[in-house]
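Take a look at the structure below.
Shown here: the complex without one of its protein chains, the others still in place.
When the chains are written out, they are named A, B and C in that same order, and each has its own residue count from 1.
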Amino acid sequence: MIKAAVIGGSGYTGSELARILCRHPEISLEAMTSRQNAGVPVSKVLPTLKGFTDLTFEAQLSEAGDYDLVFLATPHGASMAIAPGLLARGIKVIDLSGDYRLSDPQCYAKWYGHPHTDLDGLSKAVFGMAELNRDAIARAGLVANPGCYPTCSVLPLAPLFAGKLVEPKVIIDAKSGTSGAGAEPTKATHHPDCGSSIIPYKVVGHRHTPEIKMALESVAGQAMGVVFTPHLLPIVRGMLTTSYVTLKKDMSKDEIAKVYDSYYSGRRFVRRVGIPSIPATVGSNFAEVGFELADMGTVVVMGALDNLMKGAAGQAVQNANIMFGLDEAVGLDYPGLGV
Amino acid sequence: MIKAAVIGGSGYTGSELARILCRHPEISLEAMTSRQNAGVPVSKVLPTLKGFTDLTFEAQLSEAGDYDLVFLATPHGASMAIAPGLLARGIKVIDLSGDYRLSDPQCYAKWYGHPHTDLDGLSKAVFGMAELNRDAIARAGLVANPGCYPTCSVLPLAPLFAGKLVEPKVIIDAKSGTSGAGAEPTKATHHPDCGSSIIPYKVVGHRHTPEIKMALESVAGQAMGVVFTPHLLPIVRGMLTTSYVTLKKDMSKDEIAKVYDSYYSGRRFVRRVGIPSIPATVGSNFAEVGFELADMGTVVVMGALDNLMKGAAGQAVQNANIMFGLDEAVGLDYPGLGV
Amino acid sequence: MIKAAVIGGSGYTGSELARILCRHPEISLEAMTSRQNAGVPVSKVLPTLKGFTDLTFEAQLSEAGDYDLVFLATPHGASMAIAPGLLARGIKVIDLSGDYRLSDPQCYAKWYGHPHTDLDGLSKAVFGMAELNRDAIARAGLVANPGCYPTCSVLPLAPLFAGKLVEPKVIIDAKSGTSGAGAEPTKATHHPDCGSSIIPYKVVGHRHTPEIKMALESVAGQAMGVVFTPHLLPIVRGMLTTSYVTLKKDMSKDEIAKVYDSYYSGRRFVRRVGIPSIPATVGSNFAEVGFELADMGTVVVMGALDNLMKGAAGQAVQNANIMFGLDEAVGLDYPGLGV
Partner (left out) sequence: MIKAAVIGGSGYTGSELARILCRHPEISLEAMTSRQNAGVPVSKVLPTLKGFTDLTFEAQLSEAGDYDLVFLATPHGASMAIAPGLLARGIKVIDLSGDYRLSDPQCYAKWYGHPHTDLDGLSKAVFGMAELNRDAIARAGLVANPGCYPTCSVLPLAPLFAGKLVEPKVIIDAKSGTSGAGAEPTKATHHPDCGSSIIPYKVVGHRHTPEIKMALESVAGQAMGVVFTPHLLPIVRGMLTTSYVTLKKDMSKDEIAKVYDSYYSGRRFVRRVGIPSIPATVGSNFAEVGFELADMGTVVVMGALDNLMKGAAGQAVQNANIMFGLDEAVGLDYPGLGV
């Protein structure tokens, strides 16, 4: 068994990791930390886990702990203070914050508002979009787990950019459930304000923009123009992106479909459909992708996933599987709720 | 024109008062206060009011202001510090907080956690449930505007208790939209927690319990047993109560219907229907009431209303109309959205 | 008083017309028809209107009725069979279906699947987007009331196209509440399917696409490329559009803001804000518009409105006001719910 710990276990991402790992056949969850819940049984804070774990939240991870893998479900800025020490102990690290996602430290400093303090780690970190980067992930000691928006944006677009079939610019209109905002109450997620609306927010200023740009440029092998508009949806779990790209030359729907099917051939967790459906993915690690041809050579590209699963904790466990030489689907191979 | 001011104008209740008063033909909104928004135009904080009011929020009400009426949309505990001074200036006061609702100061102290500091005001305050108390309201200087739950509980039950047709005990299962919780973000109203659930809360400890009990005992003329269970609904506006009482002797549905129709004869804002509907009341001052006969002589009594309108600001304006000798429906006579 | 009738009064649009007209000071609602509810009091079918109207649904409009104005809240295809007879009787007509919106009969036949049978009416009909077409509406006998999506798309975009500031192509990502789908239950609006999701539908094939194109081309004075993607939102009332256009040359936010403010100067029902809000418009005839500047000279243009009000019945009444020489805001001048 692979011995794992979760740092920052009482947020939504940390809880979701625990929910997955408690039934993972090859990874054993050995410790969870939470500053605010230190000393409290995990199943008291997360009643769904009663009967699934006997762990008690620790204030911080034991120096003596014998872990093979640590998931950092910590806030941006905190991870880069923790990761180097773990790596030095020979522990593999999967960081679910934004700290190691932007390979350019100046870009990091610009979007996160403070300089990066672990340039060595940053240079070695592998961007953990499992379907795009499997080989590098398999060899990585430190994986930067992608954001939910980048995952839901890049997976549906990658086949078109990888094949250089579309112009290097994209408009991404993204819609997220509120759980993406985290467990802390804010004005943005106050039900009377968001519960009967759809709210554009951080229009042109969301931190996931440079991450999407970096990932798409890496796929396309060229510079990319990205317009990214996130919206808050009045649902809890789930995310949908509707993206707009322009074909370089005419293609039929069938031809494009073949590009997708070939690109994702053999990949368990990306499913091509007509119109992606959030409920089909909820509770699972699956992403759905689909497209339509529109006016002016525009391809309308759509993607759906569960932001806490494929958009966060699920993909992190998928990455862990890859890092430890397991089948990527171990412990994750169950369908979405559908309804 | 009756000159009115609203103290505490940036919460949901205060905004709703402004929304109503800006198109009231007989009451003129002359001032609004808000500590946090002092100096800011009202229509900047409440964009829906752009073009409807030119007021700017004041930090506190001018001592020199010539008002006929002040609405207190202040937190519990604050109103009783403000009301006496206004009354001394000859200004009529409608308090939308809980400060003057419980006529017994010991009961107030028990449920609100601090002693009442305006016993004189408390002894003179009139409980402003407009359909039950019109004459006293018409003569009052200080009206305690009822809570949303008490309004939605008492209106549907009053005809049965007034006629002494049922045993003096009631179970009230109440369901409220989240706007009842106010404008301040909390864990309870965090969308990921409440947006896909119905949550029982303060199950035996809600402050509206003694208020309901007091109001029903006043209607029934005898002591009353009350079990009151509030639930938080994943909708923004609207409230439904389902209450259970026991007939003293057999009655037909028709006989009971006549009791209701007679009791509310001539009252504009209470409408008897088969099954009350929240959307039929949203955006309006109407309450819907209905009932069914069940096993064991039980009457299942239902009520629906818009918690910010008939459950708060709408009823406050209805009370203002009554206090100033206007028709109770002036400025409020429009139907709910329906859909 | 202007005497009006509504044909097709039991759908959402017809009911909303009745809801508005029952408190309109200059227009009197004299008749409503509904095949399925003929003979039933309107207030029995629409309980919110109890006390606001004494009308009974008629099977069809009396030949002898003395009406100044008839609203057609009929399905597509039915209006063009009814309108000519009314016009021949000297009655003004506002059609809320799609029958008279597309000025080109071949375009109509293509998108609606049957030929247009009233070419004369079609040639005379005025497209009733009140803020763009006021003078023509004032002189019209037959007004084609715009669709909800076109209204919510065109109003936010018109200032940029009218000023020829952006390239003649646009991507419109639109999100609508479910009431836009009408009162008839379908798989698309079955709550278990749509209640916890956002669903792209009729991607590239929605009938509002040519209507948007026609309206924008009319504003821009040139041919236009339009990509329009509608999504079904899990809310009942309200609509948001997020559109993407490209500036011809650099402009600052302030310069663009001035373009908007100048274009809509003096128009009561369009309000420029930072980020448009659905709840701020719900229950009202107001539309909110806003924009942000993004990468690649892209302007992200946003609009919000209540699809049953400004998107349907509200705009129809606004058009009626204009047709009869009233202030366009008569009977509509109240703010949105806000919360």
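As a convention for this text, a residue touches a chain if its C-beta (ideal position, glycine included) is under 8 Å from a C-beta of that chain, and two chains touch if they have at least 3 such contacts.
Owing to the predicted nature of the structure, the values given are computational and were not obtained by experimental measurement.
J.: Can you say which of B:Pro279, B:Gly314 or B:Pro335 touches the chain missing from this structure?
T.: Answer from the full complex: B:Pro279 touches the omitted chain.
J.: Please pick, from C:Pro185, C:Gly221 or C:Gly274, the residue that touches the omitted chain in the full complex.
T.: From the options C:Pro185, C:Gly221 or C:Gly274, the contact with the absent chain belongs to C:Pro185.
J.: Using the touch definition up top, pick the residue from A:Ala5, A:Ile27 or A:Leu46 that touches the left-out chain.
T.: A:Leu46
J.: For the chain that's not shown, point to the residue among B:Ala78, B:Cys107, B:Ala138 or B:Ile171 touching it.
T.: The missing chain is touched by B:Ile171.
J.: Residue by residue, what part of chain B touches the chain that was omitted?
T.: Listed in rising order, the touching residues are 169, 171, 173, 175, 192-193, 196-201, 203-204, 225-227, 229, 231, 233-238, 240, 242, 244, 275-279, 282, 292-296, 298, 300, 302, 339.
J.: Kindly note down the residues of chain C that lie in touch with the hidden chain.
T.: 12, 177-179, 181, 183-187, 189-192, 194-196, 234-236
J.: What is the set of chain A residues that contact the non-displayed chain in the whole complex?
T.: Considering the whole complex, chain A reaches the absent chain at 12, 15-16, 19, 22-23, 46-52, 179, 196, 236-237, 268, 271, 273, 277, 279-284, 286, 288, 308, 333-339.
Simple rule for what comes next: only the chains that are shown with their structure count from here on.
J.: If I count C-beta pairs in contact for every pair of chains, which pair wins?
T.: Counting C-beta pairs in contact per chain pair, the top pair is A-C.
J.: At what distance in angstrom does the C-alpha mean of chain C lie from that of chain A?
T.: From the centre of chain A to the centre of chain C is 40 Å.
J.: Taking the mean of the C-alpha atoms as each chain's centre, how many Å separate chain B from chain C?
T.: The computed centroid separation for chain B versus chain C comes out at 36 Å.
J.: Which chain B residues reach two or more other chains?
T.: 12, 179, 196, 236
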